[in-house]
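Removed: one protein chain of the complex. Kept in place: all other protein chains.
Chains: A, B, C, D, E, F and G, in written order; residue numbering restarts at 1 for each.
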Amino acid sequence: MEERIIFAGFGGQGIMSMGLIMSYAGMMDGKNVSWLPSYGPEMRGGTANCHVTISDEPVGSPIINEATVVVAMNRPSLEKYEQDIVKGGLLLINSSLITIEHKRRDIEVYRIPTNDIANQLGNLKVANSIMIGVLMGLKNMISEAAIKISFGKVFEGKENLIPLNIKAYERGKEFISSISSQLVAR
Amino acid sequence: MEERIIFAGFGGQGIMSMGLIMSYAGMMDGKNVSWLPSYGPEMRGGTANCHVTISDEPVGSPIINEATVVVAMNRPSLEKYEQDIVKGGLLLINSSLITIEHKRRDIEVYRIPTNDIANQLGNLKVANSIMIGVLMGLKNMISEAAIKISFGKVFEGKENLIPLNIKAYERGKEFISSISSQLVAR
Amino acid sequence: MAKVLMKGNEALAEAAIQAGCRHYFGYPITPQNEVTAYMAKRMPEVGGVFLQAESEVSAINMVYGAGGAGARVLITSSSPGISLMQEGISYIAGAEVPCVIANIMRGGPGLGGIQPSQSDYFQATKGGGHGDYKLIVLAPSTIQEMAELVQQAFHIADKYRNPVMILGDGMLGQMMEPVDFDILKKEENKIEEKPWATTGKGTRNKRNIINSLELDPQILEKHNIEIFKKYQKAAKEEVRYEMTNCEEAEIILVAYGTIARVAKNAIEIAKRENIKVGLIRPISLWPFPEEPFKKTKDHVKAYLTIEMSMGQMIEDVKIAVNGQKEVYFYGRVGGMVPEPMAILEEIKKIRGKK
Amino acid sequence: MAKVLMKGNEALAEAAIQAGCRHYFGYPITPQNEVTAYMAKRMPEVGGVFLQAESEVSAINMVYGAGGAGARVLITSSSPGISLMQEGISYIAGAEVPCVIANIMRGGPGLGGIQPSQSDYFQATKGGGHGDYKLIVLAPSTIQEMAELVQQAFHIADKYRNPVMILGDGMLGQMMEPVDFDILKKEENKIEEKPWATTGKGTRNKRNIINSLELDPQILEKHNIEIFKKYQKAAKEEVRYEMTNCEEAEIILVAYGTIARVAKNAIEIAKRENIKVGLIRPISLWPFPEEPFKKTKDHVKAYLTIEMSMGQMIEDVKIAVNGQKEVYFYGRVGGMVPEPMAILEEIKKIRGKK
Amino acid sequence: MTVVFQKTKGLTDTPFHYCPGCTHGIVHRLVAETMEELGVLDKAIGVAPVGCAVFAYEYFNCDMQEAAHGRAPAVATGIKRVHPDKIVFTYQGDGDLAAIGTAETVHAAARGENITVIFINNAIYGMTGGQMAPTSLIGQETLTTPYGRKPETNGYPIKMCEMLSTLEGAAYIERVSVYDVKHVLNAKKAIKNAFKAQINKKGFSMIEVLSSCPTNWGMSPNEALKWIKDKMEQYYPLGVYKNTLEEEK
Amino acid sequence: MTVVFQKTKGLTDTPFHYCPGCTHGIVHRLVAETMEELGVLDKAIGVAPVGCAVFAYEYFNCDMQEAAHGRAPAVATGIKRVHPDKIVFTYQGDGDLAAIGTAETVHAAARGENITVIFINNAIYGMTGGQMAPTSLIGQETLTTPYGRKPETNGYPIKMCEMLSTLEGAAYIERVSVYDVKHVLNAKKAIKNAFKAQINKKGFSMIEVLSSCPTNWGMSPNEALKWIKDKMEQYYPLGVYKNTLEEEK
Amino acid sequence: MMEMMKLKQVIFNENLCKSCELCVEACPKHIIEMDKDKLNVKGYHPAMIKEENMEKCISCGFCAIMCPDTVITVIK
Partner (left out) sequence: MMEMMKLKQVIFNENLCKSCELCVEACPKHIIEMDKDKLNVKGYHPAMIKEENMEKCISCGFCAIMCPDTVITVIK
């Protein structure tokens, strides 16, 4: 098993945390993981992304050139990373912010209105946790238990945020399991 | 023709100037010359030496490992450089300050009481010019005219010193031509 | 729990602390700022000293002072900052003061950029400072190895009384991977007595002096030769490398640090296409491992050096290969990272030749 | 009269002035102080600027400013001072600012000594600073050649918009020889327009910017590649070397600068003993001349590199020889100078082998 | 129709990359306006620092050089000695000018180098993500003083104006701020004086501007302005520290 | 029999390499006597500069480190942070401390680094043969100001005591001289105060000593002492510039 | 364009605005607010003055003086 996931969006969308949650969980599950952020001043108000690899084997390059999953939280991210997905790979689109269509026809694509769902939950900041739920609902790459522990780890020091994020995560899972078939854009 | 001369003594004896006079003169005569001083703070009150090469050929290393002439103005200089003289080479000893004997028996050696002669001339500082005279009296390596011009060059800005130094130079020549045979320590 | 997820920069800092380093001097610079931040937090917790100097020039001279005074001391920076330390590093080597210096490289020359690069290889391995000296240079490729080599670095620095450099790049500094500190060899962290250190004379009957000046050329030469004796010893005892799939390889890649990981991906892809490719990964960049080249030169067709530079380590590869086989180069610079597919292309090109 | 007797340091300074250099920035250090003193005297006479900076770090950045502003500018120092300039030099190369830097080397590492040395070869030729850049490095062997190469250096610096380094040693700086300035090629001293320089926008319609920053890795990579295109050109056009008695030589010495002169003496002594020895004297240390090694490799038995270092240029010799012949080394350090007889000994040792 | 306020020609069309509400933008504008008003844009050569203002060469509408971290005064010296009749200025942060560039700053001032230095004191290293600056206040939490700046280990903030005005070569030294309209206007006047000092060949001039870094201070832009007023100004008194222009009157 | 004066144990037996009449020797002795009298020789760690005093490590009878040119305060900082209870001092010339080492000096002072700095101001670079120092006087002829130091091109001499006493971290700053017996005795008192400041953990202390360089000034040793008094002291007023010791009383 | 300018007194170069609200605080008439309904190219809600409030403007220029991003032109 090797999953190579690119999370991308703009600063403030919790992109780095998405990657961290998955990485921690992968580690907790005894997998090999790597997490590589974009860094530097260009992040200031600009775009942010991170590359996460979860694998049974030792991780080669932490840079993902051929992603098995791309999570695009805003439009530039979709435009930039769609092409990097392997044939048969997975593309998750935050349809609350991305109105344009994707182009690839050889991959699995889901459009999730994460911001809208987050708004329903009363906090726009949990959009990322919803997306994690979606991802986990679609691909069973890590154990549920590990993910839960991972939330605890990533929100260390901000424990009060954990319940809501777990809730968002569950909502994401529910959302995708209930209506995933309709959303397949293929 | 290649003369490789080491001038050595302590700071204040005009060692560097001796080398400069010979080097200038050599250049004036169309020879290849090089002048290499010892340098650095250890010169402060310590020893000073310079290596002068005068040659028909382009000068190789400016460092003299095999001297054709050594001019020793004080005792440490004699002790240090006597061994570097080629067989048949020339050693000039400032006998005013050096009371010990030289050791080599395969070279030509002259002992000149330069300081005493200089005292007679009324200025201890011209001891070096006396030694130049001695050297020129013994080895006809450069033209007389070139030497005279050279004095002018080296004492640029201190022209008033030239006549006395030329006089000292002449005295050195006279001294050696008149009594050189007695002085040969071989 | 044993494993923790950490950035390379943080693992570097934590490994140093676990190695008994209680003195850190530095100056902020991207992409190694996490070291500074980590140390600022952690050092007070362990009773250590974190000091943000007014510049890298200052910082390296504080390291000289602290190392000379007997402390295990760390300094980290990135390319331009390391350039500013060159005089200081030469002094530290000349005065035989142990310390660990990490360079988390970024794109150059000049201000350049802040993305990963390996273009300070020459500076690290040949001596960016003046005079004859060597740094022992270690190049980790994973975060776990970062922790491991940092601890070894302190040990080696003390063993040879010489600065040791950890050479990483922005990618290694910024990425996270699990690290297990428990499995590291603890004996490296034992700090031996430093009877030569300036600790105040106390009851010692001899003054201790830390110095690199020697005006007498004969003595200075002797000093140089003594230092090089240590280097000869290091060249025997501190060579580190990894060989992957080299036994039957037709082409052998040579890469260090993060790029060795990219190279491994390229090897996998090549395997799919039935091309046998191996990898020599120097871990010690100085002393540069010559042995693996001797071992492989009979069956290999050519070596392909891959770097994030315009071609620096390739010179050491050439010297090691010594004309026995062709040595090729593929590099990306300025923060661009070689891609596995591009490496495969290069491999194919080489196979096409002759 | 045409010929004057001059110290190497003075000839360096005078040649610069004759090459149209009107801006000198520096900081005192032995054994190059005569340059500073000469410039302090001469620059006001020719309406130029002599500025003693507060440090070498400052001085090199003044050079960056002045060079960027369009001036022909010189800076000189000796080993530790040059180490302090490494960041600045990398910036100058990165921003493509022409200037001439002279290093009158002394013994290292650290404070070391003040006697002649050649132990900054690596720093000069491989890049003591960070990032991928090259200095064009010229190593004179006589005072006349010092004057000649300094003038060429300004020309080359402008031609490539790159720093050029004059690499000499304390012996060359301190010794005197006759120099004839009249015979130097005057066309090198013609200063061409520098439309890129920051002179104030005036009526220009485009702002001029001197800069080495580029955060976008793709553009920074392109910039690096552009710079290396210049280096490829230089590697073709700026190679300089001298070959002595190489035609029938059994052993070829490789030496640069003053040590090449010592080597010539050794050749003479060897001749007396009927040993045919030649000399390859690289004049440009970067680009390093590979051609003479190709020319000689058929008849020569071995190469013997002689340096005032623990072995630095020998790496370039090895790369040039590429395993075709054995490459040996003889060096003295710390201010000690190889003697002709000792070189002869080495030659005999090599002849004895095999 | 009267134009009460419009963008100066001293700035290019490139939008600033600064964070929202960062006062670097205000000071850029003041410097640019000053140069336009004094008519020196065509003969100005600016030197950008390493710090958030590293891209200043993109913004000032004149020839520019980008200096190494802290070395802007040395670079400016090099330029000025080549073009003594051009107007040369640097624009530097507190890390750049008061930490790594201390020697260059002090000696440019001591030499009476006829350049103008615009010094942005925001009590932090902005560009690298919020480390302590030499000017960070006692108690200030930064990335490298996570427990607050403590004088015992981190020392005391440096008052550059006070320090530099002890130097004979310093011709005009003033500390200003930009936390409200009145102070912005006063800052402009100070900057103009500094450039005038240069034009009149008086020697070294420096304007220290107490500025904000909302991002690394963790405040809203308006809160940050208030912090300048309430905290910074207490430690760093505003005012003219050296003025040799007056002598003329 | 009373010993009125004998050589201190604070000095080794190595004879000084200084030129005849160079006051480096006097100041060495004062520092060594001070350490002996305060009983700190066994816990002192000194830092030698690059300058004529480069061999100071041969002379002071305590542990020593030889620093790179100008970096002694940084080296001392490194040592002090490892051994906060030891006595750490530097001995530096004016080129070392006030030119290349400006940043290190200013920041050691600003940090209130608890070290003692002995600053030999002889208005020249002694070791390298007599170039201008930052402290050379206007008009002074040196190897690099052959036409005399001109403020227009070479700038003005820096008054380090005045400059550093603007810094909060500076605990004790005094300028003294050694041109006659009275001043030597006073210099000794000042040096003792500086070490006391360190012992009492007050922070940074510096004693600037107006000194002579007969060799490079081209004067006899006694003429040189007169030049200190007549010329240097006019520009560099003697006195205590900062004293936090007093607060105790 | 000129026509428009004559009508308006305070012109916002909307796409440069970073929503910092320094102008809001600076305006003595408290007539500047963020346009919550709009996102500019940079993703910020730009500053604006409602049509109905424009007449309250006294053309003091304070908003422009405080704006760090040269968003504002003031015409009288």
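For the reader, a short list of remarks on this structure follows.
The rule is simple: a residue touches a chain if its C-beta (ideal position, glycine included) is under 8 Å from a C-beta of that chain, and two chains touch if they have at least 3 such contacts.
Only a predicted model underlies this, so the values are computations on that prediction, with no experimental measurement involved.
Touching residues on chain F toward the chain that is not drawn are 1-7, 11, 15-16, 18-26, 29, 180-181, 184-185, 214, 220-222, 225.
The definition used in the following text is that only the chains that are shown with their structure count from here on.
Common partners of chain E and chain F, by the touch rule above, are C, D. If each chain is reduced to the centroid of its CA atoms, chain B and chain G end up 88 Å from each other. The distance from the centre of chain D to the centre of chain E, with each centre set as the mean of the Cα atoms, comes to 39 Å.
In chain C, 30, 49, 51, 54-55, 57, 80, 87, 91, 95, 110-111, 114-115, 211-213, 215 are the positions where the chain touches two or more neighbouring chains simultaneously. Chain A has residues 40-41, 45 in contact with two or more other chains.
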